[in-house]
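I have a structure here, written as structure tokens, and I will follow up with some questions on it.
For this depiction, one protein chain was excluded, whereas all remaining protein chains were kept in their positions.
Going by the order they are written in, the chains are A, B and C; count residues from 1 in each one.
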Amino acid sequence: MNNKKFNSFIEKLGEPRIPSPIVNGKFEKDTSRILWDISLKERKIKDKEDIISLEIAGPREMIYFDPKKVKAAIVTCGGLCPGINDVIRAIVLTLYYTYGVRNIVGVKYGLQGFIPKYGHEFVELSPDVVSGIHQLGGTVLGTSRGPQNIEEVVDCLEMTNIDMLFIIGGDGTLKAGEEIHQEIKRRDLKISIIGIPKTIDNDIALIARSFGFDTAVEKAAEVLRCAHVEATGAPNGIGLVKVMGRESGFIACNAALAHKDTNVVLIPEVEFDLYGPKGLFRYLKQRILDRSHAVIVVAEGAGQHFFKKRKKERDASGNIKLENIGIYLKEKIEQYFKRIRMPVNIKYFEPSYIIRSIPANSNDSIYCGFLGTNAVHAAMAGKTGMLVGEWNNVYIHLPFSSVVNKRKKVDINGKLWMSVLESTGQPSFKN
Amino acid sequence: MNNKKFNSFIEKLGEPRIPSPIVNGKFEKDTSRILWDISLKERKIKDKEDIISLEIAGPREMIYFDPKKVKAAIVTCGGLCPGINDVIRAIVLTLYYTYGVRNIVGVKYGLQGFIPKYGHEFVELSPDVVSGIHQLGGTVLGTSRGPQNIEEVVDCLEMTNIDMLFIIGGDGTLKAGEEIHQEIKRRDLKISIIGIPKTIDNDIALIARSFGFDTAVEKAAEVLRCAHVEATGAPNGIGLVKVMGRESGFIACNAALAHKDTNVVLIPEVEFDLYGPKGLFRYLKQRILDRSHAVIVVAEGAGQHFFKKRKKERDASGNIKLENIGIYLKEKIEQYFKRIRMPVNIKYFEPSYIIRSIPANSNDSIYCGFLGTNAVHAAMAGKTGMLVGEWNNVYIHLPFSSVVNKRKKVDINGKLWMSVLESTGQPSFKN
Amino acid sequence: MNNKKFNSFIEKLGEPRIPSPIVNGKFEKDTSRILWDISLKERKIKDKEDIISLEIAGPREMIYFDPKKVKAAIVTCGGLCPGINDVIRAIVLTLYYTYGVRNIVGVKYGLQGFIPKYGHEFVELSPDVVSGIHQLGGTVLGTSRGPQNIEEVVDCLEMTNIDMLFIIGGDGTLKAGEEIHQEIKRRDLKISIIGIPKTIDNDIALIARSFGFDTAVEKAAEVLRCAHVEATGAPNGIGLVKVMGRESGFIACNAALAHKDTNVVLIPEVEFDLYGPKGLFRYLKQRILDRSHAVIVVAEGAGQHFFKKRKKERDASGNIKLENIGIYLKEKIEQYFKRIRMPVNIKYFEPSYIIRSIPANSNDSIYCGFLGTNAVHAAMAGKTGMLVGEWNNVYIHLPFSSVVNKRKKVDINGKLWMSVLESTGQPSFKN
Partner (left out) sequence: MNNKKFNSFIEKLGEPRIPSPIVNGKFEKDTSRILWDISLKERKIKDKEDIISLEIAGPREMIYFDPKKVKAAIVTCGGLCPGINDVIRAIVLTLYYTYGVRNIVGVKYGLQGFIPKYGHEFVELSPDVVSGIHQLGGTVLGTSRGPQNIEEVVDCLEMTNIDMLFIIGGDGTLKAGEEIHQEIKRRDLKISIIGIPKTIDNDIALIARSFGFDTAVEKAAEVLRCAHVEATGAPNGIGLVKVMGRESGFIACNAALAHKDTNVVLIPEVEFDLYGPKGLFRYLKQRILDRSHAVIVVAEGAGQHFFKKRKKERDASGNIKLENIGIYLKEKIEQYFKRIRMPVNIKYFEPSYIIRSIPANSNDSIYCGFLGTNAVHAAMAGKTGMLVGEWNNVYIHLPFSSVVNKRKKVDINGKLWMSVLESTGQPSFKN
């Protein structure tokens, strides 16, 4: 962990000189920080800089932009995730009511919305437009995947006189956000760019929890219940569910803890064998003999080592296209039980689209409200090149550079994975 | 319509001579009947036999079986459907509390449960066992597909001294029920066999509504909402949902009426072209140009004419294996838009397993209660070779023979389909 | 039952002379009728008029109003009920898309909206306005209770050039509808008035099922589940739930069939004693001794005989204000068990507002769509003084006069109440 990066204060466009219009507010100082590591240890603290700490989010007493003149834009990128509309709504309402900003636009279909050739027009955003959108799934602005020419994006920001850009998206988007930020600096523009990290997989480094994740777990657990019903309803029934989780198995793990009749959890962090004495299939066979059914949840990024020899493709966002481990497992399971002449009934579920397109539950909805509001406080204070997040229940600021290209993973020696092993009773599937 | 078949009274094992233990009950007579056709017409009624009418279900004043001695069995066959456990529960509770029957068994995994080689044992059923099962999806007895040797089934009934068999299943099961019934008669056994028709597709002839259908429509509409969110969330987004409906499009139609943002409904009853001036794709292209998104729901049995040349396979239940119209459409749509160089984002949903495995909603749960109770009344009265159903809000008896091999279909000149056309605004896709 | 009233054809403003704009439609004739009584009986049919029959709803080939010139209004009256917005939506969309009507207004807050002194303005209604309203509970137009001066209402209709009025409301509203209809005739105006009956209690005579009822039952059953959890969670726990049902116990009965752990159902149709050897309290005491808990559901109109001596008040709609049987029972139960020194834990639930304000479920939503559409077909054909309903799964027309001041009640010798007795095991509570 690079200490300096964390402890460096967040970049600013300039010195805030305008008093905040918030009355009776409790303002945070730029020097308000929380510790990164909260374990009790002997440590010598000569200088605060030695300890990794994070800047606390919240309204500042002095702001940089004049609310009456500022023009704000919001863009949503990447895949759908419960809560995007809640974030949009919170940004608009905070800009409008808390700061009095009247010039707010929405960019259509992700970064495409900045590029003239696509022909998407900006939409005006106001409290009237956004007041009910949190009850809908998806994003009212639309989204798209994939990179766009950064210079064209900044050209558009310049030409349309946008002063602050709120960018809601995942790892690829935040990377683009960093590039836009660098290009803005290169051109010496006074445009703030603030990210709100979005990943249904909950795999952004340094972000304790990403919005939409709680909703996704709840829905995934519902599907596991269906898989359990199907598995127990047929002789030698197997319910196999593929859930989201490209590089991290958080959804699979938590859904299995919520739906407590799950028998096997397969995640990207833990390699597993299919064959051999300790392989998954031998275990599955025994379970079918003992209990007549089994429920398996597999994260989409699990077992990618089975495809090592195949050529890798990339999707529009530049992510490596994963081979479909769900379909692969389904076929291999069928083959295995056919070979050992043990008829099984396998039912395969791929619920990703019905998980990611539902509205946020209460918990996520409240969380999204705080994220959106704090993003606005940061932008109004002239901060830039950063994103808002949560760490140990405190809303914080992080530089883009500290999170891109890093992933949060399930700690296979940690309590989450231990609990999954306890709950499922599954062994290691590694020979 | 064969008048005689309908009007013939339901078969009985013998004359009921035991007074019903129901006190203060309002009993139905075997001569209580309702009209089949309720339209007002000139008709000459010389003799009641001339008019098609149906026997009304309900408790009889005299019963055939001695509740203290009778042994009842319940078996569930075919695919899962919301409400099976509700029916099982109602049968057990009515036998136990209303009639005082104490000897009730459940047959495991469908007709397999009668065949010695599978080694499934009967399970004892009592109020304690079934009191909470209606809150679960699926069937606590398990189910299986496919025919079994009818003689072996009846051998098992004889050997285990079963006096009445309640058989919950779809078209194939009812056909097997009729064969079991004939074999029982051939052997001159006094075993009653009563069917409770199950088809999530709602396609059983003469049955106004099959249990689980209402729940299925509700859930399918939820998935259509997700498809709509996905479609509007991406530039030129298309949400394509395949729902159940092998030969009838009732789920597709009703789900589209419940989720009112559905744009195209494709059902088995209505042929459609993909290409050509009136074909689906031309329409889809225009809609994307106008509105940037589209939501399509297709019943699994729709468009089977596209596969005419391919060889037909059959599944374990003997049903012709349908080609996957959902996958077919997805691929053809992708090809079409690729060819006309109009990039689209298509999201495909196949939610059948998460629809059929949920618990019944209140409406279906209440309905299942009535079906199960009336099935018991019929069996106790010594009726056999029949199933219970509903017609114009009256519970009725129908001979097995009147429903097998017949399908209820969406009337393409009727109000349901007209409403779908109005709601979607879709034209005919036939050149 | 007055035969003539039923068989008289529905009143019309004049002869329809304009061809319907519906192309390829399947039109109904005014002579299409269904039988009222569908039981098979010997009957002599000399003349169709002798048999009670009902006019079938649906589009007519010739219409009375010119869609380009017609002005339509919608008003919603009385208490909230799931599905009102679905009906509004269906009326607007059918007027707009099926007939091409462009001049549609919504009247605010019930009949108040016609009366100048309240100062409510009409709102314009169009597909844009109503497209998403079915996802909300309540009514977007607002509603109010109580009668208004009929002449002022008709004055307003005249002055604002309204040609057709759709009135959504319960018994009191339909009575007002009949009076408005008579006043319109007296003035010889060509204004069609069409009712869509609304009663969450499902107690309108001749209407098999009222919209919102299915949703209400589902939600009420949910509350019964909570009552059961509370009752079993405490020593000698009693869960007491008051549900809607002023004069009919349909919600109480059906909710008890859906939540199968209900032990006592009290409805207006069945008198009961509290004390004495057969009274409710003796039974309750025995149940607590045997099972340690009890769940009771009481319809709001049940047990009004306990209040006979008290003076009756009336609410704004002119309904007699019922005494609160829920609170009364709660207090009497507490007193009784205190007296016999048997401590009980009673939890009282009054969920009416959370039941009636939720959005319609799929089933009701689809049903509301058909009601709204058929109401428009009737109005466009120049019919008036009538309401749309359903009878034996056919949408029909009924004159206002045939339903007002009549109530549908639970038949205490019928299958619904018998099933409730079977499900709860409760005896008669009448000494």
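By our rule, a contact is a pair of C-beta atoms (placed from the backbone, for glycine too) under 8 Å apart; a residue touches a chain by one contact, two chains touch by 3 or more.
These numbers come from a predicted model, not from an experiment.
Undergrad: What shown chains come into contact with the chain that's not displayed?
TA: A, C
Undergrad: Considering the complete complex, identify which of C:Trp36, C:Tyr109 or C:Phe370 is in touch with the unshown chain.
TA: C:Tyr109
Undergrad: Tell me which of A:Leu257, A:Leu284 or A:Leu387 is the one touching the absent chain.
TA: In the complete complex, the chain left out is touched by residue A:Leu257.
Undergrad: Hey, which of C:Thr139, C:Asn202 or C:Ser362 is the one touching the hidden chain?
TA: Counting the whole complex, the residue in contact with the absent chain is C:Thr139.
Undergrad: Please pick, from C:Phe27, C:Tyr118 or C:Tyr328, the residue that touches the omitted chain in the full complex.
TA: C:Tyr118
Undergrad: Using the document's contact rule, name the residues of chain A that touch the chain not shown here.
TA: 25-26, 32-35, 38-40, 42-43, 45, 48, 51, 53, 58, 89, 93-94, 97-98, 131, 134, 208, 214, 217-218, 221, 254-255, 257-258, 260, 361-363, 365-366, 369-370, 373, 392-395, 413-415, 418-419, 422-423, 425
Undergrad: What chain C residues would touch the chain not displayed?
TA: Touch with the absent chain occurs at residues 80, 108-109, 112, 118, 120, 136-139, 142-144, 222-223, 225-227, 229-230, 232-235, 347, 349-351, 353-354, 357-358.
Basically, only the chains that are shown with their structure count from here on.
Undergrad: Could you draw the chains as nodes, link the ones that touch, and say if you get a line, ring, star, complete or other?
TA: line
Undergrad: For chain B versus chain C, which are copies of one sequence, does the interface use mostly the same residue numbers on each side, meaning over half shared, or is it different?
TA: Chain B and chain C contact each other through largely matching residue numbers.
Undergrad: Any idea how many Å lie between the Cα centroids of chain A and chain C?
TA: 47
Undergrad: Give, as an integer number of Å, the spacing between the C-alpha centres of chain B and chain A.
TA: Comparing mean C-alpha positions, chain B is 42 Å from chain A.
Undergrad: Measuring centre to centre with CA averages, how many angstrom lie between chain B and chain C?
TA: Here the centre of chain C sits 30 Å away from the centre of chain B.
Undergrad: Which parts of chain A, given as residue numbers and ranges, touch two or more other chains?
TA: Chain A, residues with two or more chain partners: not present.
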